[in-house]
Every structure is written in structure tokens, then in C-alpha cells.
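Below is one structure. I have some questions about it.
What you see is the complex with one protein chain gone and the rest in place.
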Amino acid sequence: MANNYVSDRRSQSIESRALKVNTRGETLKIIGKKALPYGLVAPSLVVFIVFMIYPMIYMIYLSFHKWNMLSDKTFIGFSNYTKLFSDPSFLEVVMTTVKFMVGTVSVSVILALILALYLKENTAINKFLQSVIFAPYIVSLVSISFIFMWMMDSDLGLFNYALNLLHLPTVRWLENPNVAIYSLVLVNVWKGVGYYTLIFISAFQSIPPYLYEAAKLDNASKTKTFFKITLPMISPTLFFITLTGIIGGLKVFETINIMTAGANGTNTLVYNLYQYGFQFHKIGYASAMGVILMVIIGILTLFYFNTLSKRVHYR
Amino acid sequence: MQKIELISIDKAYEVGNPIIENLNLNIDDGSFTVLLGPSGCGKSTILRMIAGLEKETGGEIFIGGKTMQNVEPGDRDIAMVFQNYALYPTMTVRGNIEFGLENNKIPKDERNTRIHEICDMIGITEYLNRKPQSLSGGQRQRVALARAMVKKPSVFLMDEPLSNLDAKLRSQIRTELIELYHNLKTTFVYVTHDQVEAMSMGTHIILLNKGEIMQQGSPIEIYNNPQNIFTAQFIGTPPMNILKMSDINNFKRVDDDVAYVGFRPEHVQIAPKNLSNMFAGSVLRLTGKIVTHEVLGSEILYKVETPSGVILLKIFDLSQIFEGEISVVIPEKNLCYFDHNENRIIPREIADGKQLCI
Partner (left out) sequence: MNQSSKLKTVLKWILNILIFLIFFVPFYWMLLTSIKSLGETLQFPPTFLVKTPHFENFKNAFEAIPFLKFTVNSIVVALGTLFFQFITVVPAAYAYARYKFKFKSIFFGATLATMMIPAQLIFLPVFLLFSKWGMINTYWSLILPYASSAFGIFMLRQTFMQVPEELIEAARLDKSSEFQIVTKIMLPIAKPTLVTLALLTFIETWNNYFWPLVMTTNDTVRTLPLGIASLRMVESGINYHTVMAGNVILIIPILIAYFFAQRHIIEAFTYMGEK
């Protein structure tokens, strides 16, 4: 009896469900539910595709053409690339970029590590200094460039005044081709070092204190503790900072544009690309430079994620 | 007040790996039904299917005789209390309680009356304007209860609501819940893995294991009359002692269907080894050596090694602590017999009115 009742209800329910699935409203509702997530992510994807992904593809296409924006595009195959690689001034640009990148990243990272070690304790004065050294990071690079350009003025600048006081020979900070690029490195280090420092500090603070206690019990020296515990523990952070630093160095524009306009041995890849695209209107040639830049960034990024996924996680 | 019926319910999270198959379940109108079982037995899933938070793979659920197919959780006339309370952190206590009422388009005046009525009853009026984060665990628990009660649902669903509280608060709120149930006379469905909670609060216990009902009934019935070894061991602390029939030689010949015999630790008597004959009548006698004892206050727990296996004894005689070799005596009426499938059986001899023990 009870069993009959159950199976009766069951078949009923199956029938009613079959009926319901077939009604139009239900079907629409189900489709709506399925489509909802796509609708939600679509606006952002459209932005990324139209303004990020498509332009890259278009740039690759343009790099095989000769075009000055007035005449028609002509397909010239790999000519732009062969021309680029045989152009000594382009190779100089690449070298300048490398100098700038390596200079900025190495000095920033080492300085930031030292500052972070010095400021890692959460005392009031340290917190104050942390926010002071971070401040330049959020200030427009245009402003910072002007300030430093003014301080680096050969005749009236604060820097040379300071050298005078110390009875040292003055430097033509932005005019001397052997110095100018390093002056720009200095500006970028000054702007970015606070950012790196704060990231290092939070990495230091996330190392569990019992590791240090254990090291103390094992009679480890301070240097040994740093190299055997601190450094390995923050290696993911160090790695991240180095990569962002390199890409950040690759794309730097404002400092060069405002302080030297690419003169005196400060012409980097991005600035060169800007000049060829916007001043000389050699769109194909500039695009080929862009593609090279893209490949470099792509390799760096792949390398980063590859290493990241292989790395042992300590935490 | 509504009864709940689950008809031929299937539930599978992945195809081919069902966790519940063809489950039929009735929850009586106005009962305090406890879904009890170890973790992974499907009890929470059943509750969530009743709430409509989880969609059943097959079968159908009826609340108050109405099918719940395609009825949204908010329209089922139910309220639920979650294990971690699930209070909205950005709203005040009042906001939390009022949210459901607003969504149900209840007029402002009535909302206020209801909120005050419930909060006075539960004793959280003074916290109405605080945020949940500033409340203690017990206070949060009460807010969660108030949020459920204010909707005046016909069914209360509770998913382990006490498990995040410390022991003292737990027993306090347990008492309050029982009172609440008697005042509201509404259907309660309560999920827990704690048999003490189930026994103390439920009017009806449904014991589940691996998606199947092992036994259901009133707490007394489930305790006195376990239908299988799982039930016998899940209910009661310490669990029922189960010995293999083949390991015991104190029985007369029993029919072959009987594979296990069990008895509750509290249903035994203990005596020094040489005095075991002082117990008259038909009893099961075991001898063994005490391994450990734990004094628990009102009782003493002994762990005893016998030739038939290790058993636990719960002795309420605190006048002495036994040590060494002892005799254990269990009256025959307190013995439970189980077959090879671990289901309860009544041996033919007992049905015939014979005594089994030597």
C-alpha cells in the first residue's frame, strides 16, 4: 500500500517535470541562467579584446608593412626586422634599455632590501618613514621628472650645489652622454624604492617568528640567519619584484620624454618606438619594434609563471 | 506547521557517484525531527534539499502536501539556522533580522512589532543596533535564531547550530531550543552528528549512514531497541559492546543465524572473579582483566580484556574501584543479537521462551 503510494507519486513527479521542462518559460529561464555568467564577463572581455589583444595582432600585421599613414600600406615581409637588426642605432637603443633596466632593478632591489631590513620593525618612527619613502611612488612621474630636472640643472641645480659644498667636481647630469642614463636611473630608483621596500617589509613580516627562534636556539649568526632563512623565505617576493622591475624599466617613458627627450644616450626601446610612430610616422618600422618588445615581455612573463609554478612553496 | 515528505530522493554531485539513493522520508507535522549521523552520511544534504539550496537529482519533495519542484528557497515558508550563523556582516542585528521581512514585503509596523516581540523573547533587544562582529558566539547564535523565528516559518531547519559554541553554552542553548520548540509547536528539522543533542532534543530521530536510513523512532526506542549494530554503536556512550558469537562459549547452542551479541556498558554488573556466582538467573558471565579505569564523577568506566574481546563497562557503584581479574555479568534480557548482516534478530530459542545462557 505504502509502496504503491510512493511509486505513484514518483511517476507523477517525473511526468510533471517532463511537462515543465517543455514549457517555453522554463526553457528560457534555463537558457538565461546558463547565459548569465557570460553576460557578466562579456563587457570586460570586450574591453580587453578590443584594446589589448586585437591591437597586438594588428601590430604584428603592421610590422610586415611599410606605411607612413598617408600612402597605402605595402607588404614588405620581414624587411622591417632585417633593417632593425642591421641598424646600429637600434642596437644602441637596445643597449641603453638594458643599461637602464639592469641599473634600475639592481639598485632598487638592493636598496629596498637594506631599507626593509632597517625599517621592518613596526615602530612609530619606522611607520612614518615607510609612508615617507612610499610617497614618491604615487606621485606623477611627470612632476618627479621636472623636480629632478630642476635639481640636476648643471648651472643652478641643487645637486651641483651640494657637490660644490663638498669640494667635488660638478657633473653635467643630463647633458653628459656617459652620465645621463644613470641620472634617469637615479630618478626611477628614487620613485620606486619605497614600493619595493614596503613589499619586502610585508614579506619579512610574514615569515613565522618561530623560524628565527629555532635559529637562535641553533646558535646561528645574524648573517647566517639572513642567508639561510630570510632570503629563501622571501625569494618568491624577490622574484616578483625583479620581474615587475624589469617590465617597469622596459616601459619607462615620462622621465626620458621630459628630462632628455631621448638625447645624450638615453633613447630606450619604448621612446624610440614612440618617436618612429609619432614623430617620423614610420608605422611599420615602429610596429616591428613593438613586436620585439612584445616578444621580450612575453618571454619574461612566461619565464616568471613557469618558475613560479615549479617553485617549492615554503608556506 | 507542515509535514515534509521526501519521495524517492536521489542525489549525486558527480554522475555515477550518488550519495543518496531512493530515500523516502516523512517528517511529521509539529515534530522535532533530528537527522543524525556521522559526517558524510548525507544529513546536511537532505536538509539543504528541503531548503531548496541543493537540487535533488531525482525524486520529489513535498512540504505541506505541495510539491517543491521549482519553488525557490525564499518561497518555501521555511527558515534555516546555519552552523556558522551566516549573519550579514555589513548589517546591524536589526538589519539582519529585518532583511527577510523586507524582502517578503511585510509592512514597516508589523516588522517592528515582530522584531521586538522576538528579540524580547530571545533576549537580544539591547544588541539591535550592533554589528554581528561585536557579538559573542552565543549572542550571534541567538541573533541567527531570531532571524529565523521572525519570519514565522512553518518549518525550522537547523544545520548543526550548536557546534561552534563551547560546551557550557551549548547545553544552555540546547535547553532554550527545547523551550522554544514547546512554545512554537512548529516543525523543527535539526541536523547534528552529536547523539547527545539528538537524544536530548528530538521527538523523532532519523539515524543515517552513507545516505541510508539506519533506523528511525523516538529517542527511547532507538536507545532501547537498536535494529542494527550501527545504531547500537552510534547511540549511547560508550558504544554498545559487540562480541562475536564464535568467540563466546558461555552459550547453549544457538541457531547459526546469530553472529553477534551485544550489550550496553551500563547494563552490566561487576564482581570480583570468585564471587560471580552470587548473581542468579539467566545471565551471561564473562571473566576478564581490567586494563584501565576512568572515574567520571557519577560513574566509573572500565576497559576489560576478556577472552571474547575487549569490552567497556560503565559502573555506577562508586564505593570501590575494581582491579585485576573480575567477573562481568549481563542479564539475558539486556542482550541484543545480530545476524551476519549486522541486523538485529530474535533467536528462535528466545522466541520459544527458552534460556540461552549456560
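Order of writing sets the chain letters: A and B. Residues in each chain are counted from 1.
We take it that a residue touches a chain if its C-beta (ideal position, glycine included) is under 8 Å from a C-beta of that chain, and two chains touch if they have at least 3 such contacts.
Because the structure is predicted, anything quoted here is derived from the model rather than measured.
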Revision key, fill the gap. Omitted chain touches shown chains A, B
Check your understanding: Hey, which of A:158, A:214, A:231 or A:263 is the one touching the hidden chain?
Key -> A:158
**Study point:** Touch criterion as defined above, residue of B:18, B:40 or B:73 at the omitted chain
**Key:** B:73
Review point. Residue-wise, where is subunit B in contact with the chain that is not depicted?
Key: 48, 51-53, 72-75, 78-80, 82-84, 86-91, 99-100, 103-104, 147, 151
Point to revise | Missing-chain contacts mapped onto subunit A | key: 34, 36-41, 43-45, 47-48, 50-56, 58-59, 62, 115, 118, 125, 129, 131-144, 146-151, 153, 155-156, 158, 161, 164, 190, 194-195, 198-199, 202-203, 206, 237, 240-241, 244, 247, 250-251, 253-254, 257-258, 270, 273-274, 277-278, 283, 286-287, 290, 293-294, 297, 301
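Everything that follows uses one rule, which is that only the chains that are shown with their structure count from here on.
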**Study point:** Chain centre separation in whole Å, for subunit B relative to subunit A (CA means)
**Key:** 57
